[in-house]
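For this view, one protein chain was removed and the others were kept in their places.
Chain naming follows the written order as A, B and C, and within any one chain the residues start at number 1.
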Amino acid sequence: MTKRRIALISTGGTIEKTYDELSGVLANQVSVLDVMLASLELRGVEVHRVHLMNKDSLEMSADEHTLIAETAAKLAREYAGVVVVHGTDRLALSGDRVVELVGTPASPIVFTGAMRPYELRATDALQNLTEALLAVQILPPGVYVAMHNHVLQFPGVTKDRTAGTFVKEPS
Amino acid sequence: MTKRRIALISTGGTIEKTYDELSGVLANQVSVLDVMLASLELRGVEVHRVHLMNKDSLEMSADEHTLIAETAAKLAREYAGVVVVHGTDRLALSGDRVVELVGTPASPIVFTGAMRPYELRATDALQNLTEALLAVQILPPGVYVAMHNHVLQFPGVTKDRTAGTFVKEPS
Amino acid sequence: MTKRRIALISTGGTIEKTYDELSGVLANQVSVLDVMLASLELRGVEVHRVHLMNKDSLEMSADEHTLIAETAAKLAREYAGVVVVHGTDRLALSGDRVVELVGTPASPIVFTGAMRPYELRATDALQNLTEALLAVQILPPGVYVAMHNHVLQFPGVTKDRTAGTFVKEPS
Partner (left out) sequence: MTKRRIALISTGGTIEKTYDELSGVLANQVSVLDVMLASLELRGVEVHRVHLMNKDSLEMSADEHTLIAETAAKLAREYAGVVVVHGTDRLALSGDRVVELVGTPASPIVFTGAMRPYELRATDALQNLTEALLAVQILPPGVYVAMHNHVLQFPGVTKDRTAGTFVKEPS
C-alpha cells in the first residue's frame, strides 16, 4: 500500500523539552521528535521532517506565529497533510493565523503538543502525536488541533488553562 | 464540551495478554484495558465498557465471531461509536461478519488489537488503542480497523502475517 | 526469614522532584519515594519512613545539615541501618557532618540521590535507591554514599560536577 506523504513541522514546546542535568531544568534544547517517531509503527504516513524552530511558545513573536502559519500553508500545497508540533500556550495563535492567511488550506493542517514533556515517565506526548498522525489522514482540508482524544477545528479553539487542554465554544 | 458516548467491547487477544510468573507464559487472564484507558487523557469520549470474552482469536468459533459482530452492530445503534479490541489473527473474520450482517452499521465500528502485549516494555498496544478511540469520533458509519497509523475499511482487509499488520487490496 | 529493620530518611533533592504542569518546572513538592519503594521487591529490609524535609540541597542551611546528621546518627542506634535520600549538590556536607558528630555510627548510614528525577523516563533514581537499600544490609557500620554502581566511604567524598557523580581521592 502507498503511504501518504505528510510534512511534520517542529517548533518546540513542552512536548520536546529535555532535562539538563547540570542546571536541573527542562528546556527546549534538542528535538526528541525523532525518538518519538521511532517508537511508533507508522504504516499510513511517510514523514518529511521540517525543523522550523525549537522554543517555548510563550516566547514566540508575532512574526514567528506568521512564519509558522505561512510554512504550514505552503507545505499543505506540497503534501497530503501537515502536522505541527507546537507549545500549547500559544498554539491557538498559530492556528488562528493559518485561517486568517489562507482560510481553508490545500490539505489538512493538524496542530498538536503536550502538557507534559515526552521525557517524563508519565506524559501525554506520545498519545497526542499518535492522534495527530492519524487525524491528518482522515480529516478533510482545514486547520485543527488533535490532542487528548479529541479533534477541534479552528477558528474558535482556546486553551483551558485550568483543565490543561483545548476547548471550543459552540458557535 | 460534551463527550461522545462510545462502547468499548473487549474480546481478548495479544493486546490484553498478561504474564503469569508461575508458568512463565503470556496468556489472556484479566483485562488490562482499564489500565491502558487510565493512562490516556480521554476528553473526546465517554467509554462504556463491555466485557464480551477474553480469548486468543485463534480459538474463536464461528459462533463467537457472529456474537461479536451482532453485539457490535447492536451497540452501534445505542452509542455514537463502537471500538472492538480483538486478537489480530482472526480480527478480519469478525470485521467481515459485521458487514455481512448489517452492511453499514448505525455508527462507526472500529476494530483494533496489537502485535505485542501491553505488558511489554515495547508495545504497539497503546498506539493502536489511541488511534481507535480517535478514529471512532471522526469516521462516518462503517466497519474499520485502526492500527499502526492507518485506518482500513471492511470488507477487503486482511492480515499480512509477514509484515505483522493489516493491509487492503485496491478494489 | 526475618527482614532487617532500617530507617529511610527523605530530605528531598533531584531524585524526588516532580513536574508541575501549570508552571512547567520540576520541583520538590511531594515525595515520590513511596512510588519508587512500591516498584521494588523488598525481601531484605523492612523500611521505616522518616520525612525530615523536602528541599533542593543547594537551599539547605548549616543547621539543616546538622539536623540531618543528628537524625541519621540517632536512628542508626535504633535500626539495623539508615538510608538517607539527599540532593547530590550538598550531600557530601551532610555525610561529613555525621562523621564529625559521631565518627563511626552504631549501624551503617548510606546516603543516595540522583542526577535525574524519578519522574523522567530515563533516570538513575531507581538504580541508586536499589543500591542503597542493598548496601545498607552488607556494609559494616560507617558513613557512605551508594550511587552509580559504587560505594564510597566518608570522609573524603566529593561530587565531581563534570562527571555528574561522586568520587573519592585515594588517601
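In this text, contacts are C-beta pairs under 8 Å (C-beta built on N, C-alpha and C of every residue); 3 or more make two chains touch, one makes a residue touch a chain.
Since this is a predicted model, take the numbers as computed values, not measurements.
Student: Mind giving the shown chains that are in contact with the missing chain?
Tutor: Every shown chain touched by the left-out chain: B, C.
Student: Determine which one of C:A7, C:L26, C:V45 or C:V143 touches the chain that has been left out.
Tutor: Here the residue in touch with the unshown chain is C:V45.
Student: What subunit C residues would touch the chain not displayed?
Tutor: Interface residues of subunit C facing the absent chain: 1, 39-45, 122, 124, 126-127, 130-131, 133-135, 137-139, 146, 148-151, 165, 167-168.
Student: For subunit B, which residues reach the chain that was dropped from this view?
Tutor: Touch set of subunit B with respect to the missing chain: 14, 17, 19, 21-22, 24-26, 56, 115-123, 161, 164.
The working rule: only the chains that are shown with their structure count from here on.
Student: Can the chain contact pattern be summarised as a line, a ring, a star, a complete graph, or none of these (other)?
Tutor: Drawn as a graph, the chains make an open path, so a line.
Student: As a multiple of 5 degrees, what angle does the CA superposition of subunit B onto its copy subunit C give?
Tutor: Rounded to the nearest 5 degrees, it is 180.
Student: For subunit B and subunit C, let me know how many angstrom lie between their CA-based centres, rounded off.
Tutor: Whole-Å distance between the two chain centres: 46.
Student: Counting only Cα atoms for the centres, state how far subunit A is from subunit C in Å.
Tutor: Chain centres of subunit A and subunit C, defined by C-alpha means, are spaced 40 Å apart.
Student: For subunit B, write out the residues touching at least two other chains, lowest number first.
Tutor: Residue numbers touching two or more other chains: none in subunit B.
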